[in-house]
Every structure is written in C-alpha cells, then in structure tokens.
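In this view, the complex is presented without one of its protein chains, the others remaining in place.
We call the chains A and B, going by the order they appear; numbering starts again at 1 in every chain.
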Amino acid sequence: MAKFEVARRSLVLGAAGVLAAPALPRAQAPAVKLGILQPVTGALSQDGEYGRLGAELAINEINAGGGIRALGGARIEMVFGDARSNPEGGVSEVEKMQAEGVVAIVGGFASPICLAASQAASRYDLPYVVDVGVSDQIVSRGLANTFRFGPGFGVVTNAALDNLVALNDAAGKPSRTVVIVHEDGLFGSGMARLLNAELPKRGFEVLETIAHPTPARDMNNVALRIRSLRPDLVIPSSYYAEFVLLARTMQQQRIRPKGIYCVLNGAASNYRFVREFPDAANLVMDCNHWPDPRKPKTAELRRQVEAQNRFWLYNTPMNYSAVMLVADALERAGRADRAALIQALAATDGAFTKHIMPYGPTRFVNGQNQAGAPVNTQVQNNDIKVIFPRDFADAQPVYPVTG
Amino acid sequence: MKAVLPILAFAVLMGLAPLMVASNVVLNFLVFTLIIALAAQGWNLLGGYGGQYSFGHAAFFGTGAYVTAILQVRYGMNAYPAFTAGIGFAALVGLVIGFLAFRSGLRGSYFALVTLAFAEVFRVLANAAEMTGGAAGILIRLQANPANFQFAERGTFLWVALALVTLALLATLALERSRLGAQLVAVRENEAAAQALGVDVLAVKLRAITLSAAMTGAAGGLYAQYFLYLDANIAYGTWISVEALLAPIVGGAGTVFGPVLGAVILHGLGEATKSLAGSIPGIDLVIFGIVLILVVRFPPRDLPGLLRLRRRA
Partner (left out) sequence: MGFPPEIILEAVLNGLLTGAVYGLVALGLTLVYGVLHIINFAHGALLTAAMYGAYVARTALGIDPYVAALPLAALFFLLGYAVQRLVIGPASRGKDENILLVTLGLSIIIENLMLAVFRSDTRSIDAPYAMDVVEFGPALLGYPRVVGFGATILVGIALYLLMTRTATGKAIRAVAKERTGAALVGIDVAHIYAVTFGIGTACLAIAAALLLPSFYVSPRVGNAFVLVAFTIVVLGGMGSVVGALLGGLIIGVVESLSGLYLGESLGQIGIFLIFILVLLVRPTGLFGARA
C-alpha cells in the first residue's frame, strides 16, 4: 500500500516536473523495472554473460544520462533472470519478473528460450524484446508483445547468399566449388538446407555438406574431407569452440581455400579467436550480427567492455541496442505502461538512433524490425572489419585469399 | 481405503493451490514440478519397484512429447487424442526397448547404459528428421482454449497436471498391491529366486517398462502442451532422464510418494538456492550441489514425520 502511494505521488511530481521545470527532483521519480533474461549458467552461459553485459552497460548509460526524461528522469532498474540455458528456466524467470512488476523484458538469446519466454510474457501483455534468437517462428506467431530488433534466420541467410555472390562477382568469380560445414542445430542445419537449394542457381557447385554435432570432439575428419575435395570456398556455420577447432585443424593440415566464408559463426566475429589464434583467424569472413563500426558509440562501448577484461562479441551491442530501443519507446510512450509501451515499440521509426547496429531506419512489421540485417566481417590485421554492405563497411574485402 | 487417503489429501491440498495462491510464479513452479513428478513416477515403477535403473527415460518422455506435438501440427489432430496417442507410442517404445534389453539379460549398469544409448539415438534422429522439425524444433500453435488442451490460466493447467499425477499415484498404489507389483519387487530383490518361484521374469519386466514408459510419456505430452515448443535436446535430452531418476531416489525409490516428494524437494531446493544467487553465475548451483550431497547424507525421509507418511502410503 505504502509503495503504491509513493509511486502515485512521484508520478504526479514527475509530471509536474516535466511541465514546470526539468530541473525538479528527478531522484523521486519511481524507477522503471526492466527484466533482463539471459542464460548465464549451463550450455549457453558464454552468450548469456555477454548479453547481460550489453544490457547492463545500456542501463548504466541511460541512468547516468538522467534516466527516462518523459517519466521525470526515472531510473531503469534491472531485474535480472538466469534462464539456465533452457526454456523452462526462461518461463519461470518471466513469471518472477512479472511478479516484480517489470515494464518489459529484453533478451533470451537462444530461440527455444525466446519462444517460450515471449509466450509466457504474452499472457500479461508484457512487452518482450528478443535480443538475438533468430528462429523465424518467434515473430510468426501473432504475439503482439514480441519484438525482434535484429534480423531473423531467413534474412541472415539470404543476405549471406547475396553478399557472397556480390563478393565473388566483384573479384572476378574466382570461386565455383563449395564445401559447407555446419553444426547440426537450428542455425547450421537451416542454413545448409538453404545454401544447398540456392547456391547451384547462382553458379556454385556444392561438393559436400558436412554436419557436425555440438560439442564436437574432433575436426580432423572434416578437414580431411575438405582437403580431398579441394573446394574454392569453405562455408562454415558453427559455434565458437567447434569453429576454432576447425580453423586450427585446417591450418595444421595446410588447407588454404580461396576463402573461408562463415555464416552466423560463433568464432569468426569473436576477438578472443582473433587474439588467441591470429594465424588461423586471418582473413576469415563472416556474415553475422555485428555493430556499426562508423558510430562513435560503438568504439566507446567496446572500450568499456575491454576495460572490464572482456572480449567484444556481438551479444553485447545487440543487447545494448535492444535496451536502448525499450528506453526510446518509453520516452515516446510517456508512461511506464505495458500497453502504451507495446504501441510505442511497434511505432518505432528512423528517429530511433541510439542503437549501434548497422541497420537502416527502424520499422516494425508484426514485431520484426524490417531493417534488421547482418553484415559481412573479415579478420584483417588482427582486427574484425566490416567489408559488406558498403554503406557500413570500414575496410575492403581481401578476396580471393592467395598464398 | 486407508492407503488412498494420503493421495486424496495430497490431491485436495495441491488442488487448492490455484484458489489460495494468486502468484503465477508459484503456480508455474508447481506445474513444472508436477510434470517432473509424473515423469519420475514412471521411472519409479521400473526403477523403484523393479530395481531396473534406467538412464534413458528421455526416450519415453520425448516420444510422448513429439507424438503429441506432431499429430497436432502435421496431421491436424485434436490435442487430446494426440496426447493419448503420445502415451501409446511411448509405451510401445518402452516395450520394444524393454524387449531388446531384457531378452538379452541386461541388468544393472548395463541396462542403465543401453537405455541411455537408445535415448541418444532418438535424440540424434529427432534432430535430423523432417517429421520432428529437425533442429528448428516444432511449435504447437498457441490457442488458449480448453478444447485444445491449452489453458489461459496456469491454475487450470495445474489441475490437469495434478489429475494426471494423482492418477499415477493411484496406479502406483494399485500396482504395489497387485500380483504384478509383488512379482516386480521379488525380481528386484532376487531375480534368480523369483524365477525359481515361477515368476515369468521377462514378462514382469516388460509390463513394468511399458507402464513406466506410458507414464513418463504422459509427462512428455504435458510438457509439450505446457510449453508448446520442442526440439531434440528438450525432448530427448539427458536432462529429463536425470530428472526422472533423481526425484525418486531423493524422495524414496519404490514408494508411492517418493517421486513427488523428491521432485518437490529438488525443485524447491533449486528455487531456494537460486534466490541466493549473487552476481556471479554458477554460485547458486554450487550451493545446490552441496545441499544435494547433504540431502543424500541426511535424507529427509529419515525425518520422522515424513517417514510415517511415506511408509504408510
């Protein structure tokens, strides 16, 4: 009861503050609770930790910058939940966040967690912003509360394909034959199926498609087959550890294709890999989530992350951006109300510029940001550069790889 | 009749929860715990009463779950017959695995590991097959309507899950008092002696594993209806094999209430330690592990009050 009174009073104060003078006591505006859901234990803990980091940095930045202005400078209070790397864990945390009275939830990382958690949130018309989860099923269920700022699986694979053709054409079509190596989960298998259907239409020949489990204990046989097939291009789609194994094994086996072109790869856009195995990583390309290198904020955020002795992974900027999206919608909604927030999220447009992803003007259709897209990166001189599309690139592609 | 009373008391008390507790945090916790308890009750029939420790009950859980989902999504079947068919298929899988394993005389660790291997084969196949949606998984359309075995209120689902668990408890009690139950316990205590007394050991084990698989399969179907999404690692993952065996062992294998008690203890413990979690991930699970070992060292079933309830049940 007491809590309610405080809330109501500060709401009045806050509103008065906005009307009268912006300098009125901001500290009294009630904090807005934001649920951050990430798997920080279990199989997905690495992604979860880096996702949480991004959300935390965004929240700190918002609070340091005066909170949500439209709510009288209300601070954002993080309500963190560990999804335990499984859907049940995600659902149970959503329930707790609901009981805590969060205004929205951001995160989930893996598609199964996002699917279950967003559905649980939909019972309460609680806005849910997916950070990564690429399954296209997430935004095709007609759930009004569910939004995804980043690209879905179909968009990523199509972009990967288009960019590959463009890259190869621009270099004078050096590559024709391809070997696909993929993890046997959602990303890898779907990507392999699509590439197998599309690559032949675009003048490539798929010599072999090799699926491997996660975790994989050994990549020597995969390397062996690549060596015997001598493809121009190797297209891998795997999680971090498996791709590192593959890249190192290929290096050891002296396999040097004209290009290693990854799709949604866990390692090719990871500075740990670049730092620890510069030779194996050199010139590897990836079509993946990646922040916009031309935004000053990107470099600033990266410095903050590296100051904490952490590596710079896409999870961090994506969660940062997703939290910024919610903050932006809160500003436009003008009240910490779920229905208003859902409306505001759905109405987000190009005026939302606080994210650091290389996307065009934001536009949501059925919860999916139409501008969400992957970019192509390449490891060059121990750094990860964006090479495609040209609008966001900060380096020229080195392709075909010679020597 | 006296033995049925604790079960009814449990059903009534638990059934009151949705009326007394408004918190969906609690209701969701109870529903998930009941689903695990049902899976564990299945394991208990075979492992607790029959002494055949399976490490692969995921094979049954997953089959129940996948059949429930696939019949709805791919064949447009209504959820209830799909759920029933899921139980049937799970029982069939149990019968086949049981036939192969028991006919070869596999016991103890060998039986445990062969069931584990079967579950893994199912997992790999489900991850690759078209029918199951492969790695992308299978999504049951959200249509919260009792006609679709989906409920707008978590409390309603709790009653459904509770009804199934109560049925399972009654079935376990009936089994305990049946000829089959006595034979099963005889097999557990001394297989050779049971055989000498004229018990058809293979037939007894087969019946037990079929019933066991059906029960765990029902838990799988419930899971599918509750979360509406499955993939191979959820349905056939080792996590559920471990859950199904952990609960009865903690709560008391070969007793009617063991699995329910164990599921409540384990999941309650999990929630309790989770609330202790600081900012460092993993610490809460470390505490969970330590408490788990302490629970084994000082079993709650040695606590006098619980002892009476359990033994008389």
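Please note the rule applied: a contact is a pair of C-beta atoms (placed from the backbone, for glycine too) under 8 Å apart; a residue touches a chain by one contact, two chains touch by 3 or more.
Not measured: the values here are computed from a predicted model.
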Subject >> Residue among A:A99, A:A216, A:A371 or A:V401 touching the omitted chain >> reply: A:A216
**OP:** Determine which one of A:N60, A:S140, A:N196 or A:S228 touches the chain that has been left out.
**Re:** A:S228
Original post:
Of A:D125, A:D169, A:E205 or A:E276, which sits in contact with the chain we cannot see?
Top reply: A:E276
Subject >> Chain not shown: contacting residue from A:L164, A:V206, A:L245 or A:V375 >> reply: A:L245
Subject >> Residues in chain B touching the chain absent from view >> reply: 53, 100-101, 104-107, 109-110, 112-114, 116-118, 120-121, 124-125, 127-128, 242, 245-246, 249-250, 253, 280-283, 285-286, 288-290, 292-297
**OP:** List the residues of chain A that touch the chain left out of this view.
**Re:** 40-43, 45-46, 48-49, 184, 209-213, 215-218, 220-222, 224-225, 228, 240-241, 244-245, 248-249, 251-254, 272, 276-277, 279, 311
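Note that in this section only the chains that are shown with their structure count from here on.
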Original post:
Centre to centre, by mean C-alpha position, how many angstrom separate chain A and chain B?
Top reply: 36
Original post:
Along chain B, where are the residues that touch chain A in the complex?
Top reply: 23-25, 28-29, 32, 124, 127-128, 134-137, 139, 141-142, 152, 227-229, 231, 234, 239, 274, 277, 281-282, 284-285
Subject >> Residue ranges of chain A in contact with chain B within the complex >> reply: 40-41, 45, 48-49, 82, 86-88, 91-92, 95-96, 98-99, 111-112, 115-116, 119-120, 122-123, 135, 137, 141, 143, 184-186, 188-190, 211, 213
